[in-house]
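Shown here: the complex without one of its protein chains, the others still in place.
By written order: A and B. Residues from 1 in each chain.
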Amino acid sequence: MSVQTRTISLSTQGNADIQDITNQIMQIVDETGLEKGTVTLFTPSATSALTTIEYESGCISDLRRLFDEIVDPQRHYAHNARWGDGNGHSHVRAALLGPSLSIPFVDRRLTLGTWQQVIFVDFDNRQRRRELVVQLIGE
Amino acid sequence: MSVQTRTISLSTQGNADIQDITNQIMQIVDETGLEKGTVTLFTPSATSALTTIEYESGCISDLRRLFDEIVDPQRHYAHNARWGDGNGHSHVRAALLGPSLSIPFVDRRLTLGTWQQVIFVDFDNRQRRRELVVQLIGE
Partner (left out) sequence: MSVQTRTISLSTQGNADIQDITNQIMQIVDETGLEKGTVTLFTPSATSALTTIEYESGCISDLRRLFDEIVDPQRHYAHNARWGDGNGHSHVRAALLGPSLSIPFVDRRLTLGTWQQVIFVDFDNRQRRRELVVQLIGE
């Protein structure tokens, strides 16, 4: 058993930019040489989040619409009133979707479904550089 | 320390069919013989999700109403327009609720609350057979 920690670097556009990070995670699992265990993905940020989806333009646009509707960027936010940085909606969206995801791997392969990709969602209101944490515990 | 991976097979009705999978997980923990560690649950699917709730008909119906309201199946979805499979809402709901859940166990028992059950929610728009991944890391 061992613990292996890596990072994934991303450049994002912000504003609910959704990126497919499945291949980067697969490559990390492969590089560690571990046969089986759990991958913990974590975004060290309060304005971005992780989940899975079928990564095709329809689903991506449908997911973005949901967040536009339930956490509308055009409204008043107490965070913006206090700090003036205009990304109050980004914080609420990120808290709701969540910063972590855990995926088992077996025989050096992620146990993802055929149409299921891992996505990073950057809810901030500007371009960002991001470093995600990818930690494997396994053998 | 070891990694133990099992699966749970389910037949679901789709359309936000919510099933209590607590007993199946407890049984797996028991069968592995591990004393303590973390159970990672993962659904290898882009149209289903996992969480916990008090599994009684009132809570189940209240949770289903939430998804009917914030991700209404009767609306236009870009996914449906592109692929014609009618489950655009299922993808958005599953991405929001999330595919993974991590639960510590101690003395061979899940650390669940008295009124807390683990549920699998199948958001797809038809009957499905599902295989969930249940992975334990512990000793």
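Keep this in mind: a residue touches a chain if its C-beta (ideal position, glycine included) is under 8 Å from a C-beta of that chain, and two chains touch if they have at least 3 such contacts.
From a predicted model like this one, the values you see are computed outputs, not experimental measurements.
Visitor: In the complete assembly, which of B:D30, B:E56 or B:D72 touches the absent chain?
Guide: B:E56
Visitor: In the complete complex, the non-displayed chain touches which residues of chain B?
Guide: 1, 36-38, 51-54, 56-59, 61-63, 66, 69-70, 96-98, 101-104, 106, 111-113, 115-117, 119, 137-139
Visitor: For the chain that got dropped from the picture, name the residues of chain A it touches.
Guide: On the chain A side, contact with the omitted chain comes from 1-3, 5, 38, 40, 42-46, 70-71, 77-83, 88-89, 91-92, 94-96, 98-102, 133, 135, 137.
In the analysis below, only the chains that are shown with their structure count from here on.
Visitor: Once you find the CA centre of chain A and the CA centre of chain B, what distance in Å lies between them?
Guide: Each chain's C-alpha centroid was found; their separation is 19 Å.
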